[in-house]
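Input: a single structure, listed below in structure tokens.
Only one protein chain is missing from this complex, and each of the others stays in its spot.
Moving on to subunit A:
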Amino acid sequence: MNKLKSLMHGALAPVLVLLVWEACARAGLFSAVVMPAPSAVAAKWWAYLLPAQPQAEGQSYLGWLLSGELLHDAYSSLYRVIAGFVIGAGLALPLGLVMGANTRIHDFFNPLVQILRPIPPIAYIPLAILWFGLGNPPSFFLIAIGAFFPVLMNTIAGVRHVDGIYLRAARNLGVNQLTLFTRVILPAATPYILAGVRIGIGTAFIVVIVSEMIAVNDGLGFRILEAREFMWSDKIIAGMITIGLLGLAIDTAVSRLNNHLLRWHRGLEH
């Protein structure tokens, strides 16, 4: 009962905005090209979700159901985010671990990192096209850069901030250097690392939308830019909503993963 109440309470503001928006659109306050009514956006979103073609001969029902443009675009974007993130984080994690653990390696790489880190991934777009041409590779490159630095910086900080008491306890138990690293330093650093992962995924998601506006012909970023060319503002907004939903889904998934991996952590209540 209480849950329902708070749900209704939370829904109040969005519903109000939608109602006012719908009323204004119907009253003809602005043209449908500039700002379509929410009902029109919803209809478009539904059409965008459903398969465009009738079920073809020999196509499975599920395959047909999933053949809609929206799902294809969402899948393409998600695929790029994950691939780019895995590349970026996959490089940042080992580098961050050694930089955090070894001062000499840290001092060797740190100037380079500090110079490159403030460059926004978007600024790499021209270079990305020059180096990788069109298609997925420049997207992967840009997303990887977006994910790389947050994961790197947090991994370094995580390793450096391991409480000395754990190291002493471990040495007292007789661990060797490798075990100390894998069983003590690495888990002790995970809260930091996962915070970096979360920021990195967020950046990756911003970068994927931008990168799709330049070099590919599917994905949510591409779709809203394409819709602009035809002045389909309803489709633009439907695409934006989809981007929001996908972002929310990614963040929820990462936060679930976080909660699971950090179930031992003091700061977390679940």
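Assume a contact is a pair of C-beta atoms (placed from the backbone, for glycine too) under 8 Å apart; a residue touches a chain by one contact, two chains touch by 3 or more; residues count from 1.
In this text, contacts and distances are computed from a predicted model.
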> Name the absent chain by its UniProt protein name; which of "Pyridine nucleotide-disulphide oxidoreductase", "NitT/TauT family transport system ATP-binding protein", "Tryptophan synthase beta chain" or "Xanthine dehydrogenase family protein subunit M" is it?
Replying inline: "NitT/TauT family transport system ATP-binding protein"
>> In the whole complex, not just what's shown, which of A:Ala169, A:Met231 or A:Leu257 touches the removed chain?
In response: A:Ala169
> Which one, A:Pro38, A:Pro137, A:Pro187 or A:Gly202, makes contact with the chain that was left out?
Replying inline: A:Pro187
> Residues on subunit A that touch the omitted chain in the whole complex?
Replying inline: 165-166, 168-176, 179, 183-184, 187-188, 190, 263-266
